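With one protein chain withheld, the remaining protein chains of the complex are depicted in position.
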Amino acid sequence: MSREMLETFDNEFPERDYEIEIIAPEFTSVCPKTGQPDFGVLRIVYTPAAKCVELKSLKLYLQSFRNQGIFYENVTNRILDDLVAVLSPRRMKLVAEFSPRGGISTNVTCTHVASHD
Amino acid sequence: MSREMLETFDNEFPERDYEIEIIAPEFTSVCPKTGQPDFGVLRIVYTPAAKCVELKSLKLYLQSFRNQGIFYENVTNRILDDLVAVLSPRRMKLVAEFSPRGGISTNVTCTHVASHD
Amino acid sequence: MSREMLETFDNEFPERDYEIEIIAPEFTSVCPKTGQPDFGVLRIVYTPAAKCVELKSLKLYLQSFRNQGIFYENVTNRILDDLVAVLSPRRMKLVAEFSPRGGISTNVTCTHVASHD
Amino acid sequence: MSREMLETFDNEFPERDYEIEIIAPEFTSVCPKTGQPDFGVLRIVYTPAAKCVELKSLKLYLQSFRNQGIFYENVTNRILDDLVAVLSPRRMKLVAEFSPRGGISTNVTCTHVASHD
Amino acid sequence: MSREMLETFDNEFPERDYEIEIIAPEFTSVCPKTGQPDFGVLRIVYTPAAKCVELKSLKLYLQSFRNQGIFYENVTNRILDDLVAVLSPRRMKLVAEFSPRGGISTNVTCTHVASHD
Amino acid sequence: MSREMLETFDNEFPERDYEIEIIAPEFTSVCPKTGQPDFGVLRIVYTPAAKCVELKSLKLYLQSFRNQGIFYENVTNRILDDLVAVLSPRRMKLVAEFSPRGGISTNVTCTHVASHD
Amino acid sequence: MSREMLETFDNEFPERDYEIEIIAPEFTSVCPKTGQPDFGVLRIVYTPAAKCVELKSLKLYLQSFRNQGIFYENVTNRILDDLVAVLSPRRMKLVAEFSPRGGISTNVTCTHVASHD
Amino acid sequence: MSREMLETFDNEFPERDYEIEIIAPEFTSVCPKTGQPDFGVLRIVYTPAAKCVELKSLKLYLQSFRNQGIFYENVTNRILDDLVAVLSPRRMKLVAEFSPRGGISTNVTCTHVASHD
Amino acid sequence: MSREMLETFDNEFPERDYEIEIIAPEFTSVCPKTGQPDFGVLRIVYTPAAKCVELKSLKLYLQSFRNQGIFYENVTNRILDDLVAVLSPRRMKLVAEFSPRGGISTNVTCTHVASHD
Partner (left out) sequence: MSREMLETFDNEFPERDYEIEIIAPEFTSVCPKTGQPDFGVLRIVYTPAAKCVELKSLKLYLQSFRNQGIFYENVTNRILDDLVAVLSPRRMKLVAEFSPRGGISTNVTCTHVASHD
């Protein structure tokens, strides 16, 4: 759950404003209140500046939440913060769609735009 | 059916303009004219300001309509009003999709925007 | 087929700009040229001003076209005109999707916006 | 609604046991109790003996129920009886899937097998 | 929740072995353990003998479970028993598909065959 | 393949800016290079001015391409040109979706806007 | 439209009872009564004996029906007869699903089993 | 991961041969070779004899595999063995559909039939 | 393309008649006639006897066809033969669904049953 786990590689097309979408349908963490596992689909859409996230390190970073107790809103905002800190992207959006609990399902959508964008 | 049933927790990311979508597919109330049960899917999408709605209290609040007679348009506007009163969100939209009656189905969509937004 | 069939009730939230969508999948009339029945799905989306349409009267009004000969374009525009005359809505859109004839299907979309909107 | 409306043509492959499926998604009649229109999809599957049903006459025969009051079970059995009387097929199945009423939908399935089959 | 609520009408085609399928997607009762509402889709498939179930009485009978506490397995078996007692059908199958709880969903399927069938 | 085949009727609602969509899923022509048949779905969306296209004449006009050799881009632009010449619509869009060839499929979208619109 | 157009190649696994399914979604012929084009999806499923049908020759054979007037039942039985004559398969089934005409669609299913099978 | 976790309740309809299907879409364990998490959907279908499985205990039992290293085939057979040991059902089938790995997905289906059935 | 590439592991439940389904949607080889790449989805369903196929070796074995010219029927039968030779399963079925070519798609289904089964 440390952002140091995230590795990057150089964006070879930094002059072009293009979009990378990463879909991770196997995210799981634990509800801090009930101790029950939560499941969700994460969709990360970003426009890289100098760096892109390396996919294998992203997978291991996401897996590190597996046994951590953390609320929906917090985990979504935290992952966005970590990715923004490591990548400094031009723009990034994170959509987290969590499985229903008690007949009710929740999606959280966070967006970051570089201040100089 | 009282807005006092709705509990909140502090938004830990009040500076970020992000979106929470809550989908409650098991809403049911009673038609005041025919006494027949109505069924609907509620979709609540909001951008929190200082507070977020606690999901379990929301579930109990929605269940409190189970045996109440109330029209489509009224129940949709009322739930929006209650949530806005308790949360003072930056923006909130409520979409209610009701099951067909007499071969005709009805959806109601209400939106609230904070006056200072 | 008379707009006098359409009954209304008072909009209890006239200050809010909200949307009501009514989906009537069992519309049928008769082609005036061939005498063959036509079938279609009507979608009415409107923002009420002072009045809302009562659903049962709408159902009976739509059923009154059952044995009338009328063309696609005419029936769509006429129903919009009748609803606008009775409701004076802020905005109204009517989409009529007709079943295929001769391997070709036709949809007609009409929109009304109140002149003072 | 008379079986005399049904026309036939000779089966050119009477020695082969093959199957014809006819799907008529625009069937409509009237509920004798409420006077409200009913809508359904009819699926006719049969193995012809000496005769096949002519499609245009079948369409007109089915349209003749448009303004007749008749219950689900009766209309399904009656259409099967009429087709069997006119075609004497080796086997015939009629599935009628009616649109929901009061939140409940009904399908009726009738089968005929020639006694010498 | 009393089988006396179920009304019947005479099967006009008792000599034919045909099938009636009734789909009721708006069934709801209450979990006796948690007090939480349960939701399910009921599919009733039967071959009538002398009697058919009247649909409006079936709807009211199913609605009478709305505020009753009863387990999945019990409600499914009980409805089958009530329908069999009232209709004495040749064969009847009841499939109940309940909405997920705790991430797990349950379906129950019961079958009755008349002993002389 | 002559635009003279296209017949029109008067738009009875010329003062209203409304939309007619025509979907013709059975278009077929021939590839001029390989001699192989091409298949496509045409979607015509237009806002009529003084005239609407008559559907049966449109069907026969489209069928007249059946044995003509013509490329994807050309047939799409030509049909749009013919319809615009005959109808002088306020706006018209033609989308042609062709079936895959060599594992690759092609869609062509052309738009016309009246110069005085 | 001549079975001489159908070419074959040797089945290299004649000792194994295996199945080849060929789906041809672009079949078109002409209705002999109305002169209007018909469209259909053909599904051929067969267990080869000594020979398999060569796909390109099958495509050209099916295309040869493009401008021929022939009824649904006849074209289905004829294609089955031609393929059986050329391939002498252990078993063959041909399912032809034709596009709707007058709101009614027709499927024809023919089966051949080798007499020594 | 101990079968002692599984609780049961008495089947109140032991004389009837009926079926209970339980769908658990949030199963996860760990690959013993790679240490990577596996995900799967479990479908349990059984005909109870004297006992039924209690759903909450089943949920906790399945969750106990969360951090255990175990192969696809072993986990499926083991869960079936545990459920059979505790329930002694008349019949039970367990289908486990695992998410793709390396572009390849695997499903395992095990069946138990009571020897006296 | 050598069956020596296929590795196995011991079936730990040899006494149980259970089923393993492996779905490989990324199969590709080359058409020996045209030199064009072919694409297909392979579905392998088998009941293991003493051995199961190891998934990573299966993946590499299937990838070894990537640049080989081989016909649909041959590749399907060959893969079945190789897997049967290595695993000696009780039963095995291989379904190969190839992408359309020239508007026509082909599926091949082969089955092996152990002679002592």
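We just call them A, B, C, D, E, F, G, H and I in the order they show up, numbering each chain from 1.
Everything that follows uses one rule, which is that contacts are C-beta pairs under 8 Å (C-beta built on N, C-alpha and C of every residue); 3 or more make two chains touch, one makes a residue touch a chain.
All values derive from a computational prediction rather than experimental measurement.
Contact with the undisplayed chain is limited, among A:Ile22, A:Ala49 or A:Ile70, to A:Ile22.
Residues of chain F that touch the chain left out of view are 73-74, 76-77, 100-111. In the full complex, chain H touches the hidden chain at residues 36, 39, 99-103. In the full complex, chain A contacts the hidden chain through residues 11-13, 16-26, 52, 55-56, 58-59.
What we mean here is this: only the chains that are shown with their structure count from here on.
Within the list F-G, A-B or B-D, C-D finds its counterpart interface, over half of the contact pairs alike by residue number, in F-G. Here A-H and B-D were compared by C-beta pairs in contact; the pair with more is A-H. Look at where the CA atoms of chain A average out and do the same for chain E: the two points lie 46 Å apart.
Distance between chain B and chain I, defined via averaged C-alpha coordinates, is recorded as 52 Å.
Here the spacing of chain E and chain H, counted between their Cα centres, is 28 Å. Counting partners per residue, chain G has 25-26, 36, 39, 99-103 as the residues that reach two or more other chains.
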